[in-house]
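Left out: one protein chain. Kept in place: all the others.
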Amino acid sequence: MINVAVAGLGYWGPNLVRNFNACADTTVVRLCDTDPVRLGAIRRQYPNATCTTSFAEVVDDPTVDAVAIATPVSTHYELARSVLEAGKHVLVEKPLAGSVADAERLVALAKHVRRVLMVDHVFVHSPSVQKMAELIQSGEVGDVLFIDSVRINLGLMQHDVNVLWDLAPHDVSIIDHLIGRPPRSVVALGSSHGGLEDVAYLHLDYGDKLLASVHVNWLSPVKVRYFLVGGSRRSLLYDELNFSERVKVYDRGVDVSNDPEGIRQVLISYRSGDVFSPRLDGKEPLSKLVEHFVDCIAGRAVPISSGEHGLRVVRVLDAAQRSLGHGGARVTL
Amino acid sequence: MINVAVAGLGYWGPNLVRNFNACADTTVVRLCDTDPVRLGAIRRQYPNATCTTSFAEVVDDPTVDAVAIATPVSTHYELARSVLEAGKHVLVEKPLAGSVADAERLVALAKHVRRVLMVDHVFVHSPSVQKMAELIQSGEVGDVLFIDSVRINLGLMQHDVNVLWDLAPHDVSIIDHLIGRPPRSVVALGSSHGGLEDVAYLHLDYGDKLLASVHVNWLSPVKVRYFLVGGSRRSLLYDELNFSERVKVYDRGVDVSNDPEGIRQVLISYRSGDVFSPRLDGKEPLSKLVEHFVDCIAGRAVPISSGEHGLRVVRVLDAAQRSLGHGGARVTL
Amino acid sequence: MINVAVAGLGYWGPNLVRNFNACADTTVVRLCDTDPVRLGAIRRQYPNATCTTSFAEVVDDPTVDAVAIATPVSTHYELARSVLEAGKHVLVEKPLAGSVADAERLVALAKHVRRVLMVDHVFVHSPSVQKMAELIQSGEVGDVLFIDSVRINLGLMQHDVNVLWDLAPHDVSIIDHLIGRPPRSVVALGSSHGGLEDVAYLHLDYGDKLLASVHVNWLSPVKVRYFLVGGSRRSLLYDELNFSERVKVYDRGVDVSNDPEGIRQVLISYRSGDVFSPRLDGKEPLSKLVEHFVDCIAGRAVPISSGEHGLRVVRVLDAAQRSLGHGGARVTL
Partner (left out) sequence: MINVAVAGLGYWGPNLVRNFNACADTTVVRLCDTDPVRLGAIRRQYPNATCTTSFAEVVDDPTVDAVAIATPVSTHYELARSVLEAGKHVLVEKPLAGSVADAERLVALAKHVRRVLMVDHVFVHSPSVQKMAELIQSGEVGDVLFIDSVRINLGLMQHDVNVLWDLAPHDVSIIDHLIGRPPRSVVALGSSHGGLEDVAYLHLDYGDKLLASVHVNWLSPVKVRYFLVGGSRRSLLYDELNFSERVKVYDRGVDVSNDPEGIRQVLISYRSGDVFSPRLDGKEPLSKLVEHFVDCIAGRAVPISSGEHGLRVVRVLDAAQRSLGHGGARVTL
């Protein structure tokens, strides 16, 4: 049995508590938040977990094996560092850290103390993304021609970072997981109306004519989620909001011939292609991530959303932030 | 009765013929295409229109009052020029011309010969766009904070221009109609897999923190159309594919306060705002454009999608093409 | 070349004219309607067709080979009879006639004069229904366990018949085409708020535990169309309004075992079944029907929506009307 502490009980933390509480191999022994009101609210639901406003207490508790951190981004580095230095395993909410340097230090430290450092890039653990990865790796999709992701809704629940650092980590981690190599350069544009950027566009150049684009937005009156992968043999649509058919596979791809007539022929046949929606495991991604975290601690698995993965995501976000700061100038990684 | 000739009977031309044939004030007297097969096919349906492969015949025919041009973009300038020089009115398929210089010449010529020069920016004549313009001009929407338009589907039916010149004219003309001033600068990115760019993103900076973005794509396995207008009081969603509720008005906007708590409050109330979908005239936009063209010829109206409007659209497309050519470098208009 | 006359130019007639005009093997030589205004409107679009308010003229014209009748239901019998007696082929708008006796007379007469009698049950000619028929006949679907069809929208455009006779012919003809045998009995319920029934439910008992139900409604504020076929191996959903995926095939069916645990197991696996949407020919069903009518006249084909098919549909509607008149009493065919 692994004793877990959860720090940060705002929007996301309670989901971590619920899943660690439901997992047969973990016990939630400590809950931590600087806000006593939040602690009081959760204490009633989990009477057996010790509640505290002091993170030091959590780190100093020898009975705690692992800590899940769901606090503001600016605190990730300090808190995760102290957890690792105390010889405990750590699960950090995305993004791993607010700077590349801090993310690099955490990765190095985890390696040094031989503890599990995992980032809560929850979508990477979803059956939908796993299925897309499988379809790309198996060659079903063929060459990936473009990726386009839209993640827009009313937001601004998190005030310590802008929409880029709040929402784009999801898309960047999914793309990193699917493509398996870092982009060569990044162009990002956006605008802010309340202090922090609330609208942003990222364009990741992966070379080989592969452009991956992401639109994140806190001001959209409608919630839109779609993730498109255009392939030379088949194309994929992942729509998180389509509960019954989250992933669709579109038969036939685009023959990248230079003969326009040829292209037209292919496209016309493409237009009439079949659509296939594979069956997906309905399990909650976060519960799968929690089980995976347990396996990694037990040495039965290697982290999918590892510290290195989280670091690659932070590198892209950092480059995007610099591009944003220079009005969309291209930033090379 | 206005005698009309239609040149170019590929994908769009037959729609022009059908609408001019249905309009009570116009008669289709001549049909022109370089392809005899196309002429043969349409001759059977419109036996009373004289068919020809010679555009010169059309221009020289004194009984022809106006010509609608639906030929490849590269031919727009030459054909429209000859029509205007022959003292006839002209409706040109979008975009007005392949270069800013040609578009400027056509606008000047039309002014000189005092004939109607109209561009077939058909969406500007749709009840949906008219309604959005009304809601913005009346102040209902408040400050426009962002515009985001997605127009993606399987395409590549037109081979003389890339996806930017093929699809983006729709979005740029709608945005120009709604905002009523040209953007200050443009950033465009894209990629090509069959010779011509088949994926492109445009970012138009209108100043005052207003960024208007457009995604056009010929390789998408799914057809997606949405046009979002984020406002400080209300926001709009125009979804061409939602036949029963094409335009939705989302109550409440974003208070652009710098106090994050304040923003959160506003956003939370926003989240629970009403949604309103106004009744819209169900008429086919192209039939309204045809009637409007007739009114302009009769001097009863001034063109909405005028030559000047078409020129502004070409200026944006030209700037976007140059940005595309320089890997997304910002191009100032 | 087959010379065609079209009688009845209200809502549907013009679609027949357009398709017969576009068909390479037919020429529209005569247009007939009792309303001169309608004739005037269509004359401009089809200047070469002779317009008349006298149906007798059409019947007496020796150059007319076939007549398409899109007039009110109450007139179908008399008009179709005179066409057949004049030795011409006839396409009758659905339903074939207002009574079983009239429908039987037309079927007998057509057989006697050896002319084609076809009913415009247009959906039976749609690629979606053809695909469903293929999937059922091939055994893919297994045993058909239930059929449920919903066809509701704002209506009341047709005043000579109620919603049962106006909309249900579509569903009854599709079901007849798929099941290939008449129901044993019918139960129908409904209500009327403006004289004619505007809401109606049909329940057709086909024996073998197969119940086929239809909901037709003129008062629905939303347009809903779905046609469900529940099968023991696979199930089908035909949604006319889902343009990109009109027919969906749901993998796995229900094992009609009596062991509840067994059923639960099967259903759980079913729940996680794949979804497949086959490619469909995009052609307009009415154009396919017109070509099929031509083939039947030329003796190259036997009518799919034949007089006999139309008669079976009228028998069901007549039984349903009697059930409706007796508050839902079961009527045996």
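Letters A, B and C name the chains as they come in the text, with residue numbers starting at 1 for each one.
Please note the rule applied: a residue touches a chain if its C-beta (ideal position, glycine included) is under 8 Å from a C-beta of that chain, and two chains touch if they have at least 3 such contacts.
What you are looking at is a predicted structure, and each value in this text was computed from that prediction instead of being measured.
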Contact partner of the left-out chain, one of C:1, C:37 or C:222: C:222
Per the touch definition above, residue among B:72, B:195 or B:278 touching the missing chain: B:278
Hidden partner chain, touching residue among C:133, C:150, C:301 or C:333: C:150
Hidden-chain contact residue, picked from the options C:22, C:100 or C:210: C:210
Residues from chain C at the interface with the omitted partner, ascending: 145-146, 148, 150, 152, 154-157, 159, 187, 189-196, 198-199, 201, 203, 209-211, 213, 215, 217-222, 224, 226, 228, 230, 232, 235-237, 248, 250, 254-258, 260, 263-264, 267, 270-271, 273, 327-328, 330
On chain B, residues whose C-beta touches the chain left out of the figure: 244-245, 251, 272-282
Those residues of chain A which, in the complete complex, touch the missing chain: 21-22, 24, 44-45, 47-48, 222-223, 244
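Rule of thumb we're sticking to: only the chains that are shown with their structure count from here on.
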Most central chain, Cα average position: B
Centroid distance [mean C-alpha coordinates] between chain B and chain A, Å: 38
Sequence positions of chain A contacting 2 or more other chains: 273
